[in-house]
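I have a structure here, written as structure tokens, and I will follow up with some questions on it.
Right, subunit A next:
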Amino acid sequence: MAQSSKPIVWGPFAAGGTLTAFLTPALMVLTLLAALGYTPDLLAYERLHAFAGSWLAKLALAGTVFLTLWSAAHRLRITCYDLGVRADTLVATLLYSAALAGTAAAALYLSRI
Partner candidate 1 sequence: METVHTDVAILGAGGAGLRAAIALAEADPKLRIALISKVYPMRSHTCAAEGGAAGVIKPDDSLEHHFHDTVAGGDWLSDQDVVEYFIREAPRELVQLEHWGCPWNREPDGSVAVRSFGGMQKQRTWFAADKSGFHILHTLFQTSLKHPSIERFDEFYATELLLDEGRCAGLVAIEMRSGRLVRFDARAVIVAGGGAGRMFPFTTNGAVKTGDGMALAYRAGVPLKDMEFVQYHPTGLPSTGTLLTEACRGEGGVLLNKNGRRFLQDYGMGPETPLGKPVFKTMELGPRDRISQAFWHEQKKGNAVPTQWGDAMLLDMRHLGEKKIDERLPLVRDMSISYMSVDPVTDPVPVRPVVHYMMGGIHTDIRAATPLPGLYAAGECACGSINGANRLGSNSLTELLVFGRRAALSAIEHLQSGAPPASDAALAGGAAAAQARIRELMQRSGGGETVAGLRKEMMQAMEQHAGIYRNGEGLAEACGKLADLRRRYARIELHDRTNVYNTDLLQALELGSMLDCAEAVVASALERRESRGAHQRLDFAARDDAKFLKHSLAWYGGAGAPRIDYAPVSITSSQPGVRDYSGAHA
Partner candidate 2 sequence: MSERRVELEVLRYHPETDAAPRFQRYSVDCREEWVVLDALNHVKETLDPTLSYRWSCHMAVCGSCGMMINGEPRLACKSFLRDYQGVIRVEPLAHFPIERDLVTVIDDFMAKLKRVKPYLIPAQARALEQGEYRQTPAELKRYKQFTLCMNCMLCYAACPEYGLIPKFIGPAAISLAHRYNQDSRDGGRAARQEEIAAAEGVWECSFTGACSEVCPEHVDPAAALQQVKIKSTVDWYLAHLMPWLKK
């Protein structure tokens, strides 16, 4: 039997899981503060624009978006199966494509900053 190519999808899932575990709560707190009207300094247009202007930050942001979307997509794929949705290939294609599309969009927007 052939060794599975699942590592391609699992590798970024594990990386994304780790990244989101470490980072996402803090990011959410930032936007939550903004949502509550206490916008942190970084989220002011000028600062954020300047921050996202650097190549390093662009790369980091794109990477974060990719890993976040990918790990969520992978988990959702499995959850769908757990919940009885048996069209795994279809679900997988849709979800991973969505994650890739989201990443591509983020890259596009970043390139415009």
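Please note the rule applied: a contact is a pair of C-beta atoms (placed from the backbone, for glycine too) under 8 Å apart; a residue touches a chain by one contact, two chains touch by 3 or more; residues count from 1.
Picked so that all candidates are chains of the complex that A comes from, given by their letters.
Given the structure is predicted, the values throughout are model-derived calculations rather than measurements.
Colleague: Which numbered candidate touches subunit A here in the complex: 1 or 2?
Modeller: 2
Colleague: Within their complex, state which residues of subunit A touch candidate 2.
Modeller: Subunit A reaches candidate 2 through residues 1-8, 10-11, 14, 78, 81-82.
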